[in-house]
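Right, chain A next:
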Amino acid sequence: GNSKIVVYTSQLEQDAQQTVEAFKKANPGIDVEWTRTGTSALMNKLRAEFTAEAPRPDVLLIADMVTMEGLKKEGRLLAYKNAPVKGYDKELYDKDGNYFSTKIISTGIVYNEKAPFKPKSIKDLLRSEAKNLVIMPSPLYSGAAAIHMHTITQNPDLGWKLYERLAANGAVTSKGNGGTFKAVASGEKLYGFVIDYLPIRNKLKGSPVTFIIPEEGASAVTEPVAILSTANNPEGAKKFVDFLLSDKGQNLASKQGFMPAKKGITPPEGFPEKIKLMPLDTGKALANDKNSKKKFAKVFGG
Partner candidate 1 sequence: MKLSSIARSGIIPARGNGLSLFIPVILAVCILSLMPTVRLLIEGVAPDGVWGLGILREIIGEQSTWTALKHTMFVGLSATLLATFVGCAMGLLIGLTDIRLRKTLTFCFMVPMMIPPQITALSWIQLFGPSSALLNMLGIAPAPGTPHPMYSAWGIALLLGIQQAPLVFLSLKSGLAAMPREMVEAARTCGAGKTRVLLDIVLPLMTPALTVGMALAFVSCIGNFGIPAMLGIPAGYTVLTTLIYQKLANFGPDVIAEAASLSILVSLLALFGVLLQSYVLSRKDFRLVGAPSESLKYKLGKKKWIAESGCWIVIILILVVPVAALFISSLIPSYGVVLSAKTMTFANYISVLFKHDATIRAFINSFALAGGASLILCLIGIPVGYFMVWQRNSLLRFLSPLIELPYALPGVVLSIGCILLFIKPLPVIGISIYGTIWIILIAYLARFLAMGLRPIVGGFLQTDVAMEEAARMCGAGFARRMYDIVLPLIMPAAATGGLFVFLAAFNELTVSVLLWSSGSETLGVVIYNMDDSGNSVLSSSVSILVILAVIALMLVLSAIGRKAPKGSIPWQC
Partner candidate 2 sequence: MAEVVLKDVVKTYGETVAVDSVSLTVKNGELLALLGASGCGKTTILRILAGFEEIDSGSVCAGEKVFSSGSVHVSAENRNVGVVFQSYALWPHMTVAENVEYPLKVDGIKNGNRKLRVDEALETVGLSGRGECRPAELSGGQRQRVALARCLVMKPDVVLLDEPLANLDVHLRESMLHEFKEFHAQTEATMVFVTHDQSEAMAIADRIAVMDSGRLLQVSSPCELYECPATVQVARFIGRGSVIPVNVTACADGKCEIELEGYHAKVRCPADTATGECLCAFKGEWLNLDNDGLRCSVVRSVYRGGQTALELRICSLPDNCDVVRLNISGYKKMSPGETVCVTIADGWILPLHSQ
């Protein structure tokens, strides 16, 4: 009898709207009430609802797996064992069926066309030509940047040393990916770490920027979907997960300009065929989160 699901998502607004509409078309009779905002704001909202013991959403579609891992550890998520995960890498979904990645949003390097050299690897940003010209989103404020931080610091080749040397080379932070992109696009800074779709989409419209995946590989957030253990309509919620993981759902993601998570789906225009990812241990990331952020604040100030 319950034909409505509530979705909290950090998808971009237009995308969220399209996703919901496509889902409703595919599953007539299920109504969707949705709310979108940035991942951390969305989590705050959800936290407040947890505190008041009245969480509203059935489905959660947010940026990163670390957050999902935390929720899983708190027992907030429902295990969906029979989810259609065929065609997905093992790293892209929870082995207990608590959450499933839906796309790959990588963090790579963006540079302005005016830049004196074209960076190939992360370490290129340590060159003296890049002094005072590097900007990146602060992991203290942005979820995707936090994943990037954990990925970099877990990489034995880069580690904290990279950050220390970047800071010494005059790299600064901005609140989020948007700020980083704007700074590079406007030429105020010339290099930055940023999530892929901002420069890729805007380059197509004329922005003087280029996005590359560094030789070391990119970090990624994978926009996992999960069902809350307190869901009012778990059946409807499962349908929503099914839809996102289906070819139809994945093609939609690609059409929206994201790298799809499922194999065999054509990536959108401007994206590389395959993105090389650095590995990330989400459990370790979650455990180290507070300390790493403190360390980051020490290195970059703030």
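Candidates were picked such that all candidates are chains of the complex that A comes from, given by their letters.
Just a few scattered comments:
The rule is short, and it goes like this: a residue touches a chain if its C-beta (ideal position, glycine included) is under 8 Å from a C-beta of that chain, and two chains touch if they have at least 3 such contacts; residues count from 1.
Keep in mind the model is a prediction, meaning the values are calculated, not measured.
Among the candidates 1 or 2, the one that touches chain A within this complex is 1.
Residues of chain A that touch candidate 1 in their complex: 12-14, 33-38, 40-41, 43-45, 47-52, 54, 56, 66-67, 70, 74, 112, 114, 131-133, 135, 138, 140-143, 146, 170, 172-179, 181-182, 184-190, 197-198, 201-203, 205-209, 286, 289-290, 293, 297, 300-302.
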